[in-house]
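To start, the structure under review is shown below, and the notes come after it.
Yeah, one chain of the complex is gone here, protein chain that is, but the others are all in their spots.
Moving on, here comes chain A:
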Amino acid sequence: MLSADDLTVIRRQRAIVDRVSLDLPTGTLTGLIGPNGAGKSTLLHLLSGAMAPDDGRVSLDGRPLAEWPRAALARRRAVLPQASTLSFPFRALDVVLMGRAAHAGVSTGDRDATVALEALRAMDAMHLVDRVYPTMSGGERQRVQLARVLAQIWPEDAEAGAGRVLLLDEPTNTLDLMHQHVLMRFARRLADEGVCVLAVLHDPNLAAQYADRVVVLDKGRVAADGPVAAVMTEATIGDVFGLPVTVARHPTRGTPQIMPA
């Protein structure tokens, strides 16, 4: 379980993350939504350990992130960025193998290769294996990146059963409609497999369709936090985003869907 306790980040005398506390249990997909500038990306960086809070702390399985050895943390926690640029002609397989960087000394080259191929297969991306990464489309890249993060937190035999965390930083931003849903389905599946997944999303409807729980961030604070149906209300969404909305039901899934009133 990933726990954030009273996180605060202050920049230019303004709290951009303001006393945020969150518990993210394994096996759940949490959607983090909020207007631009709400502090979503900052919060994600705090949760990943890439950034240290000015106050408060983040712990993974009860142990503060700062006390985790870098490599051990990287084997348990991966982050899928918005989009990854690369100006050198690495193949998709090389990119996935980069996810194994923190396994040096724990794993062998052969095992790394096996895991990388397994991860590509799991992401339905085996056909991309020898493609040159910078020449691939946005959807293909994101799929390879997902295989990369999967290979990164692939459990070693000794660590099997340990809680794993996947953070997604606006992962659907550069993707077309179909690929957005392909990606979210993979995220959903990982959560069902026991991974703790947190996705920063721009589109509340994506969160509504795939998440177990939605956290709404506004001006650095948690404005709402709970099951999808409880959070996705006209009052909460309309208030936070400053836009009057109507909540309808998805005709086949029954999940709340937001549209401007």
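Convention: contacts are C-beta pairs under 8 Å (C-beta built on N, C-alpha and C of every residue); 3 or more make two chains touch, one makes a residue touch a chain; residues count from 1.
The rule is simple: contacts and distances are computed from a predicted model.
Hidden chain, UniProt protein name from the list "Glucose-1-phosphate adenylyltransferase", "Iron complex transport system permease protein", "Succinate dehydrogenase / fumarate reductase flavoprotein subunit" or "Proteasome subunit beta": "Iron complex transport system permease protein".
Of the listed positions A:11, A:63 or A:121, the one in contact with the omitted chain in the full complex is A:121.
Between the chain not shown and the residues A:89, A:138 or A:227, the one that touches is A:89.
Note on the undisplayed chain: of the listed residues A:24, A:78 or A:231, the one touching it is A:78. Seen across the whole complex, the unshown chain contacts chain A at 45, 48-50, 70-71, 73-75, 77-79, 81, 84-91, 93-94, 98-99, 101-102, 104, 113, 117-118, 120-122, 124-127, 129-130, 132, 134-135, 152, 155, 189-190, 193-195.
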